[in-house]
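Structure record follows, encoded as C-alpha cells.
Of the protein chains in this complex, all but one are displayed in their positions.
As written, the chain order gives the labels A and B, with residue 1 at the start of each chain.
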Amino acid sequence: MSRFLFHRLAQYLVLLWLVSVIGFAVLHLAPGGPLAQFTLIPGMTAEQLQVIAHQMGLDRPLPVQYWEWFRRMMVGEWGRSYRDSQPVLYVIGAHLWPTLELMLSSSVVAVLLGTWVGVLGAIRRYSVFDYLATIGAMVALSIPTFWFGLVFIYIFSVKLAWLPPGNLYTIGDGSFLDYARHLIAPCLVLALVTIAIWSRYMRASMLEVVNQDYVRTARAKGVPERAVLVHHTIRNALLPMITIAGLQLPTLLSGALVTETVFTWPGMGRLFLDSIGYRDYPVVMGILMFSAMLVLIGNLLADLLYAVSDPRIRLD
Amino acid sequence: MTEATDIAATVARPSRARSRALARFVRHRLALFGLAAIVVLVLLCAAGPYLWPYNDLRINMRQRFAEPLLAGLHVFGTDELGRDMLARLMMAGRVSLTVGFAAMAISTLVGILVGTLAGYFGGMIGTALMRFVDAVLCFPSIFLLLALAAFVQPTLLSITLVIAATAWMEVARVVEAQIRSLRERDFALASEALGASDAHIMFRELLPNAIAPIVVASTLNVARAILLEAYVSYLGYGIQPPVPSWGNMLNNAQEYLVTAPWLALLPGLLITLAVTGFNFVGDGLRDALDPRLDIS
Partner (left out) sequence: MTDDQLRDTGHSQTLARRGLSRRQLLAGAGIAAGAAGLLPAPARAQSKPPARPTGHVIIGFSQEPTVFNPLMPHIEVDQGVYWNLFSPLWMADQTGEIVAQLAAEIPTVANGGLSSDGLSWRVKLRPGVTWHDGKPFTAEDVKFSFDLLNNPKFRAWSRTGYELMQDIKVESPTEISWKLSKPFAPFMSILCWTFMVPAHILGKAADPNTAPFNNAPVGTGAFMWKERVPGDHITLAANPHFFGTGPYLEQIIFKYIPDLTVMFTQFQTGAIDYIGLQGITADHYGQAKKLADRNVVVGPAPFIESITLNLSKPQFREREVREALYYGMDNKSIIEQIYYGLPKPTSTYLPTQSWAFNPHVAPHEYDPAKAKAMLDAAGWKPGANGIREKNGVRLSFQNSTTAGNHVREQAQQLLQQNWSDIGVEMKIKNMPPAVIWGDYFNKSQYDSVMIGEDFMTGPDPDVSPYFLSTAIPAKGGSGQNTMEYVNPEVDKLLQAGATTFDRAARQKDYWQAAELIRHDLPQLPIFQYATVEGTRKGLIGYAPSVYVSVNTWNVNTWYWAS
C-alpha cells in the first residue's frame, strides 16, 4: 500500500510538471494577449504598449518566462494577477469560499436525490416514475444551464419575487438567513444537472447488480427484500459510483462557470473564465495548477476507495 | 445459466447469440421509439431543406419575430432577423446531429479502448495509459478547447474532434475501473483458463459487462457535444454566423426569453428529442447485450 502510494505520488509530481509546461506553452502561444484590453484606450500608442509589455516581462523569450515562473513557484510564489496586481493565492482564496458553499450544498442535494431517483427508477423499471425520471433527466441535460437559470430567475425573482435574482448576499445584510435565501436558486439549478447525471449512472449501476448471482442467492436464501436492497444491491451498485464521484470532486472547488455567471456568484469558475478572457497568465496558471492537483487527488482517492471497498481489486 | 456456459454458447454459435440480441432489442419498445425519433430527425434535417420553400439564411427585416402558426407559411415562426425558423432548425440539425453523434462516437470509442487496455493489462501499460488520462483531465475543458482552437482551423470535422478530445477521459476512467474489477471475476478467470485470447476476453467477455455506464456516459456526451459546439464559438472557434446550429440558436435566444420564447423552445425541444432518443436506443442496446436478461 505505501509502495503504491509512493509510486503514485512520484508519478503525479512528474505529471504536474508536464501539465505546467504544456499549460504555459499553450496559454502563451494561443492568439491574443493581456495587452489587448488596453489597445482601445483612447490615445494608447504602439510604443506605449511596447513599454508596458516590457515592464510586464512579456517581451522575453518564452522559456525564460517559464523558468522565471517555475523558479518562483518552487519557493511558493504564485505571482501576481495582471488585472488587479493582487497575489494569485489571494485571488484564488477570495473566490474559493463562494464556490465551496455553492458546490458542496448542491452536491449534497444532487447525490442524495440522484441516488434516490436512480435506485427507484431501477427497482420500478419502466414504471411511470421511471419514464418521468428518464425524460426529466434528458431535458435537464439538453437545455443549457444558462437557460434554466434565466427561467428560474424570471419565474421566482421577477414574477413571484420569492427569491433574490442571484448574488452571494444582500450588500449591507449578510445574515445567515440572507445567505441561505441567496443560495437556494443557484444550488437547485446546479443540482438539477448533477441529479440527472448521477441518477442515470446510479440507475444503470443498480440494473447491473440486480441480476448478479449474490443478489439472487440472497433472495433465494429468504433474506427480506428490504435487506437485499440495502445490503446487497445498493451497496454494490454504489461501487462504480466511486469513480464518478472522483471525477466530480475537483468541480467542488473549480466551480460551475455558467451557474456562477447567471447568478452573479463570485466563484472560481467565473474567475477562470475572466482570467482566460483577459489572458491574465499568472492567475490562469495558478488555477490550472490548483485544479490539476485537485483532479489528481480526486482520482487517487477514488482508486484507493475502490480498492478498499472491493477486495477483488489489487493495487499495483 | 452461468456466465461460463453462456460464453461457451457465444463461442460456439455467435450468430444465434447475435440474433437473440437483436430480438431483445426489437422487443424493447422504448428503444424502437428512440430509434424512430433519431431516424425522423436525421431524415428531416437531411432532406427537409430541399423540400421546404424557405431558405435558412434569407433575412427579411419586415418579418422579425413572427409568432409560430400566425405568420402564414412560417409555421414555426421567424427569428430575430425574420428568417424562417423551420428552415433554420433543419439546417442547424445537420450541424448539431453530426457534431453530437460523431463526437460521442469518437470519444466513446477512444475511451473504451484506453480504459479496457489499461484495466485489463494493468502494470506499466495500464499505469502509462491512466496517467495520460489523468494528465488530460487536469486541464479544465475550457482550457483544452482554447488550446485546440488556437492551433486548428475550424471546420465541422475539427470542431467534432476538438469536442471529442475533451470528452473521452470520463469514459476511459469509468471503463478502466469496471474492467479492473471484472477481470478478477470467476468468468474472466475461467475464460483465461480455457485459453481464450486477450482480445476475446477483453472485448467479448469483460466489455459487455461494463456496457451500462458506457451507455450512460455516451448519452451524456451527445448532449454535452451539442451544447459545447455553441460554446466554442465564444472562444473564437465554432460555427460562425449566419450558419445555424441548435446550440447557437439557443444562445442567441437569451435576450428574447420573454418576448419571443419560441426562439429557444424549438431548438431546445429538438436537442431533448435527439438526446432522449439516443438514450433509449442505448438502454435497448444495453439490454440486448445483457445475456442475463433472458432468464428473468
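Note that in this section a residue touches a chain if its C-beta (ideal position, glycine included) is under 8 Å from a C-beta of that chain, and two chains touch if they have at least 3 such contacts.
All figures in this text were calculated on a predicted structure; none of them were measured in a lab.
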Identified contact with the non-displayed chain, of B:Val26, B:Leu69, B:Ile125 or B:Val258: B:Val258
Contact with the hidden chain (one of A:Val158, A:Ala180 or A:Val308): A:Val158
Chain not shown: contacting residue from A:Gly23, A:Gly166, A:Pro250 or A:Pro282: A:Gly166
Residues belonging to chain B that touch the chain removed from view: 57-59, 61, 64, 80-81, 233-236, 240-242, 251-252, 254-259
Positions on chain A where the hidden chain makes contact: 31-49, 51-52, 55-56, 80-81, 83-86, 91, 94-95, 150, 153-154, 157-158, 161, 164-168, 171-172, 261-264, 266-267, 270-271, 274, 277-279
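Assume only the chains that are shown with their structure count from here on.
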Chain centre separation in whole Å, for chain B relative to chain A (CA means): 22
Residues on chain B engaged by chain A in the complex (per definition of touch): 2, 30, 122-123, 127, 131, 134-135, 137-140, 142-143, 146-147, 149-151, 170, 173-174, 177-178, 180-181, 184-185, 209, 212-213, 215-216, 219-220, 223-224, 226-227, 230, 236, 247, 250-251, 254, 257-258, 264, 268, 271-272, 274-276, 279, 286, 290, 292-293, 295-296
Of chain A, residues touching chain B in the complex: 11-12, 15-16, 18-19, 22-23, 26, 29-31, 126, 134-135, 138-139, 141-144, 146-147, 150-151, 154, 197, 200-201, 204-205, 207-208, 211, 213, 239-240, 242-244, 246-247, 254, 257, 272-273, 276, 284, 288, 291-292, 295-296, 299, 302, 306, 310, 312-314, 316
